[in-house]
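Okay, here's the structure, questions in a sec.
Complex shown without one protein chain; remaining protein chains in place.
Then we have chain A:
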Amino acid sequence: MSSITDTLPSQSLNAWKRVAASPSFKAVYRRLVPWILPAILILAWHIAAVTGLLNRNVLPGPVDVVNVAISLIERGQLQHHLLVSLRRVAIGFTIGASVGLGLGALVGLSSTARQVIDLTMQMIRTVPHLALVPLMIFWFGIGEEPRVLLVALGVVFSVYINTVSGIRSVDPKLIEMGRSYGLSEPQLIWSVILPGALQQILTGIRYALGVAWLTLVVAETIASREGLGFLVQDARELLRLDVIVLVIAIYAIAGWLADFLTRKLEARLLSWHPSYGKGVRPS
């Protein structure tokens, strides 16, 4: 054993170790590692499809999915449906998050508001919002309103609950300190209570983004003429499995992207927090 490692290979091994220990290599390595497993899975999928191990009538291969994506983009369809869906999520999410944040702040800060509003919110919360799809369509027809409203309804509660509990979990000792150092009520809210609740509010927002996508999928599969959900419904009727898989892949990428952006936002807003600060938790 020693005769082998003593000669030339040990020198190249040392050189390799030196490269591996350099900070720039470590940085690249850390960025690449999370992508190794998805790459292997896609490669395995591709091999299975090419070798015929996987029946293409059951699951088309990655190349088929990419091909159908290109042809849909060339015809201008994919962009169109994607934009329609993104717009619905964006509007619905903004409405839902604003209402949830506003009501949550009100209920968290005022015990009167809590007595008036909280029970009602908790009761409505227990209704699965997707059960309202038929009612929404009956009320609003098959236009944009029912879909956007459903997304908003799905978002409202997770933002609301997390805002309320975030505000109520702010250390009362810090509030007492703020009072004894002469902060006015608005100053207290702005510089002590909201920053203290921020971490949990962001958790609610991150969760709400997931709910928004889920709601959109369901809302778009019913009586829709546009959007990714329509694309899936249409493909199912035409037995286009490649399109279905493509849309599922787009959902996955969009979900990941939304999560990635909220995590960036968290890292920025919570930079004071020991577990979010730079260098403490490599992400």
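What we mean here is this: a residue touches a chain if its C-beta (ideal position, glycine included) is under 8 Å from a C-beta of that chain, and two chains touch if they have at least 3 such contacts; residues count from 1.
As a convention for this text, contacts and distances are computed from a predicted model.
Candidate names were "Cell division protein FtsX", "ABC transporter ATP-binding protein", "Thiol-disulfide oxidoreductase resA" or "BlaI/MecI/CopY family transcriptional regulator", and the UniProt protein name of the unshown chain is "ABC transporter ATP-binding protein". Per the touch definition above, the residue from A:13, A:27 or A:177 contacting the chain not shown is A:177.
When the omitted chain is restored, the residue from A:23, A:76, A:186 or A:274 that touches it is A:274. When the full complex is taken into account, the listed residue touching the unshown chain is A:195, out of A:62, A:195, A:210 or A:255.
Residues of chain A in touch with the missing chain: 173-174, 176-183, 187, 191-192, 195-196, 198, 270-274, 277.
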